[in-house]
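Note that this complex is displayed minus one protein chain, with the remaining chains in position.
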Amino acid sequence: MTGSTAVPQHPEFLWRNPEPKPSYDVVVVGGGGHGLATAYYLAKNHGITNVAVLEKGWLAGGNMARNTTIIRSNYLWDESSAIYEHSLKLWEGLEEDLGYPILFSQRGVLNLAHSLQDVRDSVRRVNANRLNGVDAEWVDAAGVKEICPIVNISPDVRYPVLGATYQPRGGIAKHDYVAWGFARRADELGIDLIQNCAVTGLDVIGGKVVGVRTTRGDIATGKVALAAAGHSSVLASMVGLRLPIQSHPLQALVSELLEPVHPTVVMSNAVHVYVSQAHKGELVMGAGIDSFNGYGQRGAFHIIERQMSAALELFPIFARAHLLRTWAGVVDTTPDASPIVGLTPIENLYLNCGWGTGGFKATPGVGWCFAHTVAHDKPHPYNAPFALERFTSGALVDEHGAAAVAH
Amino acid sequence: MTRLTTGGLIDRTTVLSFSFDGRPYAGHPGDTLASALLANGVHRVATSVNRGRPRGIMAAGVEEASALVQLEAPFPEPMLSATTIELYEGLVARGLPGRGKLADRPDPARYDAIHAHCDVLVVGAGPAGLMAALTAARAGSRVVLVDEQPMVGGSLLGTRGELSDWTATVLAELTSTPEVLVLSRTTAFGYYDDGFVLALQKRTDHLGAAAPDNAARQRIWRLRAKQVILATGAHERPVVFADNDRPGVMLAQAGRTYLNRYGVLAGNRILVFTTNDSAYVAAVELAEAGAEVTVVDPRTDLAPFWAAECARVGIAVRPGHMVTGTTGEERVTGVHLAAYPSGGASATVHCDLLLVSGGWNPTVHLFSQARGKLEYDAELGAFLPVAGLPGAGVVGVRVTGAAAGTVSLAGCLAGGAAEAVAALRDLGVAAQPVAPPPVGTDRVERAGLVLWTVPVEISLDGSDLSDTRFVDLQRDATVGDVLRAAGAGLRSVEHVKRYTTIGTAHDQGKTSGLIASGIMADALGVDMAALGTTTYRPPYASVSFAALAGRDRGAIFDPVRVTAIHSWHIEHGAQFEDVGQWKRPLCYPRRTAFGGLEDLPAAVARETRAARTGVAMLDASTLGKINVQGVDAGEFLDRIYTNIISTLKPGFVRYAVMCGMDGMILDDGTVMRVSDTEFVLTTTTGNAAKVLDWLEEFAQTEWPDLRVHLTSVTEQWATIPVVGPLSRQVIAAVAPALDVSNEAFGFMTWRSAEIAGIEARICRISFSGELAYEVNVPSWYGIAVWQAVFDAGQPYGITPYGTETMHVLRAEKGYPIIGQDTDGTVTPQDLGMSWVVSKKKLDFVGKRSFSRAENLRPDRKHLVGLLPVDRSVLLAEGAQVIADPDVSQLPVVMLGHVTSSYRSVALGGTFGLALVRSGRDRIGERLFAWQDGEVVPVMVTGPVLYDEEGARRDG
Partner (left out) sequence: MQLISCPWCGPREEAEYHYGGQAHVAYPHDVGAMSDADWADYLFFRDNPRGPFAERWVHAAGCRRWFNAVRDTGTHEVLAVYRIGEPQPELGTQASR
């Protein structure tokens, strides 16, 4: 019995498969991580349990099933680090809270710097993180090697590693288990999780949303919370709402199971890599975003090839690892690489989208804040800066300039 | 001895030595590692990942889910199927306990990629694929035929040489036809948009250590086909029963392939458990090869032909029975039988090989990747490509042969030709199907019994963790796991896959995926068609990272750009910095009196001193340069830049800033007017391509009415600023015909002049505040002119300087570097450069954004200077600026950050630039820079710290 790659057993029961009721107090559109977490916190924090989560496919089958599970909170701006750090704190108690083994592993996250400007940006971010109460440190190339011995820190590579920011509390978790943990608790609390139920229309009367039309019938509701990631624009357009969002394919890939070689998470912006070794032993790696708009959950192969070149630059040891599977999600990108969470011009319609490539790490945090927003018809202080209006006022939370890859 | 003395496609005259799990063995060319192991009586190959159970060889191809090995020589490679490794001399391998091991040394092999375009791409060189390729080839089309095996034939390779003469003839014709490319050892692993197929060719793997060093080991083929014909065959699938994972339990077709292709009789007492007629031929051939064979078939209505054949060769047939379990440890020793479906009348039969067939799964991976729709065929128990229905197929993709569910050989041959004719018709080519070779009567005439697992108690609480009915051998996932998943409330095959991990291993569920769905459907009482399959995703078979990285590694991971003067910099000991793709000298350390090299601060102190007090020179050739021509060039630039350009006169130069639509600074540089209709712009080094793209986009899409043309001339000009109070003397010396006086050649003008006999453009511009002449010559002459200036400057102690000195000089003058002192959230006004924003122009890119609420806030961040109270303390670039040094309460309010920080000879101490909230209103205030726990008191000043009145620019 080797046992070392075994993962914990799942619970014997996860969720019911109920028929939709004619009406709910709140309908959450999108049964991904964010939608499920929102439903859970609606019930847990606000006592709102007459809730349906509508999922057009299978629960957590969108970006939740397709991301590279990196968790960190070392964002540059105060607004970002606040909501991500709130999320990270929730991650730290989530396994217990959900009663589900989510394999949350705080193995640390390295963000590499490859140019002098990368170094400046990194030091800036580390200092900002520290003053915001987020654990962060700057490590030089030798320090990178100490944390992750397989990183090639030779000065002879095309873009040598000059150092990195390191967040020890960052890490990874098992995405499916996280979603299922939220789903199971939400189900226990009486929330209906309804799969294979696509929303085909939103009923608005007098500027107020009152119902949802679905492939499984019409549902009356007091409030609608949209949590549909890459499909948000399509849903919003049903009520004539335009969003500053573009949906792009984002690909990721996985190798075979390998003996442990990679103890942490390494991300690099210049040599575009983000990689970790999952619990069972497979290398999990994200590729660059495909440039074009696409809903097809597939990207172009030259993006994967480029990704492999980048990976081998930093990790020559990966040369004969094998690609077993590639896939793509649909990511909802915003002009400032920050999300949109809050109220909409339509009464009782709430919006959570625009997380782009970084939504997984925010799952508990945004669920908490979005539930608050829906319950109180008012944003939680952590998501107040992420209102739709910021694009009009110009008060963007521009994380492009923050040097960290936004995953 | 399990190796037969005759037969098969192996070369018995050559012996290959290899080692497995530390023991020496011998095999022959033509063997796979799996066949060679079986020939040596080795059945146990690996150990299962979670339960540590012995595992053997279950297949003869890429669908293998069990026999995973680690190659150790000639170079370590993790996790390969023993069934896909061609044997070579000196092979060293070991069985894997579920996880591979990466090499701890660099991979010496080379990899590359190649593009090919064709009319018709045929994937699979079995009977259907060969017919398709031949039909297309004879029609004169450009054809590529790829096949994963070292030789063509596909499923025929597992037969007793059936149609072997024909396949040889076809191969000869194909390879001799111009415009036809046959690629063996090449696995098509991904279908992407518009007929783009990726294939991996294993070029030298089969040579082992004898592989030539100069040949690419593996090659990625990027195939673009107008029509794709998938003749990818089918994978046999097993039936699940208890202890079905023992070594010696094998797919029936694999047993037949080992016999016929490799001359290996994998067992002497063989039990064949089949639900369909296809395994009977294996049983008969194995019996004829000398094995004692028993057939167990749950069906009671045996086909008369096969009943007679079995009788002829002495095979005992047990109709109406099933295998419920096995005995043995390292290898199967016996089989439990019982009546089907009741489970009664159980008995145990001895055997040393158990062959299983539960039917066939058409290999629809590429079709599915191409978004082809699949439909469940209840008779075959398989998902088949839907063809012929409107909207169901995929343009340009066809499936034929066993991959399309065709069972008979004759059907496959005819189908391949027919699909080629149809594909050619779509290309506007009229073609005739080639005549198929004669084949015998097909004896597999009816569909079998669809049986995923032998009947089991369906119990959704199924928490029996000792279950040994394995669905996915590699993941140690069982029937019980599937039932548990259903019991947990899961109704989607994708959820079941994730809950059980079935289908996520090296084989990606080629044999297990459908069985899991079938068990699930049976357990829930739902229709298999409604349940569907999990998604097929690339790659079809595993591909090494290195193969995909190809040649784009090391120095050519990203092109290295160097200036025309680069060799001089190297000769003179420059240290380099990566700026975008460019290599730029950071500084030129000199030998010290003690024989060592100056460190960066020492070199920079010396270089800055030279520029401020004598003369120094810089290679600024990396600056982006864009030539703008046309009668509307001035108008165009007025719309792009924040300031007015059209009023600039020929012979003059202007500093200019461009913003994005959002009003944030995008880039800055100088604009030189060459003539009424020609300008040359400079951009920052890293932004050159981005700025050209930006300008072209506007010129073409927003203002196509403007007559303007844009050309990158970055690489056409070498740019050499000659800087310092003594620069005039140096320029006068190299350009004797040029009047270098301030009166004749004023600041912000440019002149044409000969320098060292080379026609040059010389600009009186300065990024240091000192008197400076920027010399521009065609790159071809760059190094000659650089040397001439350097030589002419010797009497004045001319000093070459690098980017760090450039940065210090400009920072002392408060000149920002876009991208260092700005970060995409900074406006010209934030930098204190309202003067560069025209009030007169009606509009320019970004203007409207300046009047947004956020831009009008008085507390925006401003660029200011920071002087540490202790002028020996160097601020960290990236230090945060705070008002209150008490940081015990987090979070702390941050006012901004230090963007630039240097030691300055001219200022007699350290200084910095910073973006600080309401910074201009804080000039004279004492603030604090926080860096890694250290609090440094600083005074806020204006950004210009040196020669504020600008007296030095004229020397």
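Note that the chains are named A and B in the order they appear, and that numbering of residues resets to 1 at the start of each chain.
The rule we apply is simple: a contact is a pair of C-beta atoms (placed from the backbone, for glycine too) under 8 Å apart; a residue touches a chain by one contact, two chains touch by 3 or more.
The model shown is predicted, which means the values in this text are computed figures rather than measured ones.
Asker: One chain is left out of this view; which of A:Gln9, A:Asn45, A:Ser154 or A:Thr392 touches it in the full complex?
Answerer: Answer from the full complex: A:Thr392 touches the omitted chain.
Asker: Write down which of B:Arg269, B:Arg609 or B:Arg852 is the residue touching the left-out chain.
Answerer: That would be B:Arg852, which touches the missing chain.
Asker: Would you mind spotting which of B:Asp165, B:Asp599 or B:Glu702 touches the chain that isn't drawn?
Answerer: B:Glu702
Asker: To test your reading of the contact rule: which positions on subunit A touch the chain that is missing from view?
Answerer: These residues of subunit A touch the chain that is not shown: 231, 233-234, 237, 242-247, 291-296, 298, 300-302, 335, 391-394.
Asker: Can you name the residues of subunit B that touch the chain not displayed here?
Answerer: 192-196, 222, 224, 371, 395, 661-662, 693, 696-697, 700-702, 704, 842-843, 847-849, 851-853
The criterion applied here is as follows: only the chains that are shown with their structure count from here on.
Asker: State, to the nearest whole Å, the distance from the C-alpha centre of subunit A to the C-alpha centre of subunit B.
Answerer: The computed centroid separation for subunit A versus subunit B comes out at 22 Å.
Asker: Which bits of subunit A are touching subunit B when the two form their complex?
Answerer: It is residues 1-3, 5-7, 9-17, 57-59, 61, 65, 78, 82, 114-117, 119-128, 130-133, 137-138, 157-160, 176, 195, 255-259, 261, 271, 281, 298, 300-301, 304-306, 308-313, 316-327, 335, 392-396, 398, 400-402 of subunit A that touch subunit B.
Asker: What does subunit B use to touch subunit A in their complex?
Answerer: Counting only subunit B, the residues touching subunit A are 47, 49-52, 75-79, 97-104, 106-107, 109, 113, 190, 192-193, 196, 198, 220, 222, 461, 463, 465, 484-485, 487-492, 494-495, 498-499, 501, 504-506, 508, 535, 537-539, 542-546, 548-550, 552-555, 557-558, 560, 577-579, 662-663, 819-820, 823-825, 849, 852-855, 876-880, 882, 887, 890-892, 894, 897, 899, 930-933.
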